[in-house]
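Inspection log for the structure reproduced underneath, given as C-alpha cells.
With one protein chain held back, the other chains of the complex are shown just where they sit.
Every chain is named by a letter (A, B and C) in the order it is written, and numbering of its residues begins at 1.
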Amino acid sequence: MPAADFRALYQRLRGQAQWGPDDRRGALNHITPARLAAAAGEVRAGRTVTMAAPLATSAADNPEPGARHMKSLPGEPSDVAGLTFAADQLVMNIHGDVDSHIDALCHVSYDGALYNGIASGAVTSKGASELSIEEAQDGIAGRGVLLDIPRLRGVRWLEPGDQVTAAELAAAEAAQQVRVSPGDLLFIRLGHRLRRQELGPWDVPRSRAGLDPRAMDFVADRQVAVLGSDSNSDAAPSTVAGVAFPVHVLAINAMGLYLLDYLQFEDLAPLCEAAGQWSFLCVIAPLRLPGGTGSPVNPIAIM
Amino acid sequence: MPAADFRALYQRLRGQAQWGPDDRRGALNHITPARLAAAAGEVRAGRTVTMAAPLATSAADNPEPGARHMKSLPGEPSDVAGLTFAADQLVMNIHGDVDSHIDALCHVSYDGALYNGIASGAVTSKGASELSIEEAQDGIAGRGVLLDIPRLRGVRWLEPGDQVTAAELAAAEAAQQVRVSPGDLLFIRLGHRLRRQELGPWDVPRSRAGLDPRAMDFVADRQVAVLGSDSNSDAAPSTVAGVAFPVHVLAINAMGLYLLDYLQFEDLAPLCEAAGQWSFLCVIAPLRLPGGTGSPVNPIAIM
Amino acid sequence: MPAADFRALYQRLRGQAQWGPDDRRGALNHITPARLAAAAGEVRAGRTVTMAAPLATSAADNPEPGARHMKSLPGEPSDVAGLTFAADQLVMNIHGDVDSHIDALCHVSYDGALYNGIASGAVTSKGASELSIEEAQDGIAGRGVLLDIPRLRGVRWLEPGDQVTAAELAAAEAAQQVRVSPGDLLFIRLGHRLRRQELGPWDVPRSRAGLDPRAMDFVADRQVAVLGSDSNSDAAPSTVAGVAFPVHVLAINAMGLYLLDYLQFEDLAPLCEAAGQWSFLCVIAPLRLPGGTGSPVNPIAIM
Partner (left out) sequence: MPAADFRALYQRLRGQAQWGPDDRRGALNHITPARLAAAAGEVRAGRTVTMAAPLATSAADNPEPGARHMKSLPGEPSDVAGLTFAADQLVMNIHGDVDSHIDALCHVSYDGALYNGIASGAVTSKGASELSIEEAQDGIAGRGVLLDIPRLRGVRWLEPGDQVTAAELAAAEAAQQVRVSPGDLLFIRLGHRLRRQELGPWDVPRSRAGLDPRAMDFVADRQVAVLGSDSNSDAAPSTVAGVAFPVHVLAINAMGLYLLDYLQFEDLAPLCEAAGQWSFLCVIAPLRLPGGTGSPVNPIAIM
C-alpha cells in the first residue's frame, strides 16, 4: 500500500474515533452497560476457557524472554514458624514476542503523538502519565466473538506473511453464523499458535501472518471495542511503504483500540465448534501497573 | 490457640477436602457448571469494578518491591519504520506484601507436604512440578460475595492484630442480607487498604488484621471455592502457638483453597452499598506461569 | 552558596579540564604510564583489601534494593550429567543508595549537556552512546590515597549534613603525612559506613555528610584522577541554592572526574594506620556494560 493511501486510511479512521479531546478510553466507549449486561447472557454451559499461552521462558523466538525465579523453597530452613513457603519472582517484557499481552493506548506514537493527539512526551523513563494501562483498571468485559480464518480457508494455519482481508472477516462471520456487533471484543484466529506447537518457533519478529490494514475499516464499522489475535494483528513484513506496524498505528493510535497480541485459541476454538457457538462472555483483567504501557493478560472466555 | 487444638482443626478440615488422591483443584471443585451459569445472572447494571490495588513500587511496606522499567520510549530514534513504541518490563515478587495476588496450592508446605499430601520436593529451583498456578489456567469465575466487617462493627477499618470470628462472618451476612453459598468466591473486607490510604504504610509483615483460624470452619461448611481479603487472611502476630500463618496452612494446605491477598475493595464496597447487592459475577484470571507459585491478579467484579 | 557563586565555580573548574573537544576520558588523563608504573611501587606487604561494601538487599535505606535469586541449587535433579550447579542471578540499580559503585561521565546532565558539552540526548532508553562506563573498560589503576576525616577531627564519624572543606583535606594530609599528587585516586573517609554498622540505616537520600563544593578546587589543583567516599561525596541537604548534588555536577560534568559512591574503608583504614602508610596501589575494575551509566565495583587496595 502506498504511503499516501495509508495516510488517508489513518485520517479516515481517526476521524471516526470521536469521543472528545478529553477521551482516554477510546474504543472501550463502545462497551455500554446494556451491551455488557446482554453479554452475560452468553453464559450457558457454565465453563471457562483460557485465551492465553503459557509464559515463554526460552529465547527461541524472543530475544529477551520472560523469567521466573524461586525466592523460597518448601522444606528449607525458614524463619517462618511452623510452615514453609514456595515463592517466586516474575520478570517479563510486557510486549515481548509470543507472550500474551494487551497494549495500552500509550504504546504507539505516530507523527509525534499518541492516541487523541496526546504528545509523546507523556511517556518518560518513569512511565506513561497519560493513556497508561491503568485506564483499563476496572477490566474489560463484554461479548467476545472468535473468527477462525484457517477454518474458513480449510487450512490448519495461515503461513507467515499472509494477510486477512475485510472480505474474509465477513465470510468467516457467514461461515460461523455469527455477526460482529457494536461493543464486541473481536478475536481472530490465524493458527500461529498451533503452527508453533507443531513446527516449533520461527523468526516471528520478521515473519507473521496478520490483517490487511484495510480490514480496519471493517473493525471500525462494526464498532469493535477490543481486537486480539494469535499473532500480533500486524503481518510481517509490512506491505505499507515506510510503516512497519500499520495495524498497530491504525488501531491503537488512530482508533483508540486496545490490541491483544499472541493469544491462544487452541482450547477455545474446539469448544466453539462443538457448541456451534462462536460468541461468549469475555473478561480481560490487565494488571494494575501505574504508568504501564500494557500488561500480561489471560483473557477468559465464559460459555 | 494451643498447638494441639490447631492440629485437630487442621485434621478436621483436611478430612473434609475429599476429592481423591489425584485431585489438584481443591476447593475449585465447588464451582460447578450450574453454579457458574447461575452466577452470570448476578450481572444487572452492566459494569465492571477492580478488586486489585495498583502495583506498589516503593519499599515503604515491602522490603523487595515490584518495579517497572521502560525498554523503549516514544519519539526516540528507532529501527521500527514509521512509528515508535513505548514498552516496559515488569518485575515483581508474586507474594510480595501489599501487592494483589493469588496463592497457588503449592505455596504452603506443612509437615513436609503440600496440599493433598504431595511431597514438598515437587517444588525445586525450577518451579513447581505439581500444584502450580497453571492448575487454574482457565481462570476462576463464579458468584462473588463481599462481607464488610468494618461496616458490621461501625468502624472505618480493623486495627492490625485484630481477628474476625466465624460469628462475625455470619453476622455480616445477616446485616448485608446475603448468604455465602456453595461454590462462592468469598471476599472479606477488613479495611486495611483504606487505612493504608489514609494513615500511610505500616509494618504489614508484623502487624495485620485477619481471620480467626477457627473461622475456617465457616468457610469449609459453606463450601467456599476461593477466599480473599484486603489483608492476607492471616492476622499478625499469630495467636496459634508455633504457626505463623495458620489460615494459610488451613486454607491452602488442608482445604485446597486458593487465597487472594492484599486485594482492594474501596471501589467495590460503595457500589454494593448503593445497589444493596453484595454479590456479583467475579472473574479471576491468573497469568499462565508454568511452575509458578501464584500470580499477580486483578479480580474483576461484574455487577 | 549562592547560585551565582556556584556557577562561577563550575565555569572555573570546567575551564581547567582541557583535553580537547574529542576527549572522553576526563580526569583519567591524569594517570600517565609513568605514574601507574610508580604506583606499583606502593606494594610492600603483599596483601589486598576491599574498599566495597556487601550488596544491600534490604530496603532499609534504599527504596529499590538489589537482589540475588537462585537459578539452580546443588543436589536437585538436573539435566547436567554427574554434577549439579549452584547458580544465581544478580539484579541491581547501579546508582542505588548505599551500594558501592562508580559513576560514568554520562551520569550527570547540567544545562542540557553532559561532560565536555556532549548533548544529553546521547543517552536514550537504550543507554549512553557517548561517555558510557565502557570508556573505562580497561580498568582504572594508580596510586590510591585515603584521607581519614574522622581521624583528623577525633570523632568516630561525621554526622549527616556535615561538609568537609579544602582546608580539612590539607590538614588530613599533614596529619597522615601523605600528599595527594597528580594522577592519584583520592578516597575520603567520612565514617558513614561505620555509623551505619553501629547505629543502623538512616534516611541517606535526605541526610548525608559530604564535601564542601569549594573543596573541588583542591581536587582539581592536585590533578586527582578519581574521587570516592563512603558517602556519595555530596552532603545532603545541599547548601548550594537550586542544585541538589553540586559535587556531582562539578566533578562529573565540569571536571570529567569519575566518582565512586558508598565505598567502605573500615577494613582499609586500620591497615593504613598500623602500617603508617596511607597510599597504596588501587585497582578499580568496572564491569563491561555497553551503554551503561556506571557499574557496581569492588575497588581493591594492594599494599
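We take it that a contact is a pair of C-beta atoms (placed from the backbone, for glycine too) under 8 Å apart; a residue touches a chain by one contact, two chains touch by 3 or more.
It should be emphasised that the depicted structure is a prediction, and the values quoted were computed from it without experimental measurement.
The missing chain, though absent from the display, is touched by one residue of A:Met1, A:Ala67 or A:Ala241; that residue is A:Ala67. Residue in contact with the omitted chain (choice from C:Asp5, C:Asp138 or C:Glu159): C:Asp138. Among the residues C:Leu114, C:Val226 or C:Cys272, only C:Leu114 touches the chain that is left out of the figure. Residue A:Ala59 is the one among A:Ala59, A:Val80, A:Ala119 or A:Ala167 that touches the chain missing from this view. In the full complex, chain A touches the omitted chain through residues 57-59, 62-65, 67, 70-73, 76-77, 91, 124-126.
The missing chain lies against chain B, touching residues 67, 69-71, 73, 89, 125.
Where chain C meets the omitted chain, the residues involved are 32-38, 40-41, 43-50, 52-55, 57, 68, 70-71, 73-75, 80-95, 100, 106-110, 112, 114, 120-121, 123-128, 134, 137-141, 238, 240, 242-246, 248-249, 253, 267, 281, 283-300, 302.
Heads up, the rule we're going with is that only the chains that are shown with their structure count from here on.
Each chain gets a centre from the mean of its Cα atoms; for chain A and chain B, those two points are 27 Å apart. Centre-to-centre separation between chain A and chain C, using Cα means, comes to 47 Å.
Per-chain Cα centroids separate chain B from chain C by 45 Å. Listed for chain A are residues 70-71, 73, 89, 125, each touching two or more other chains.
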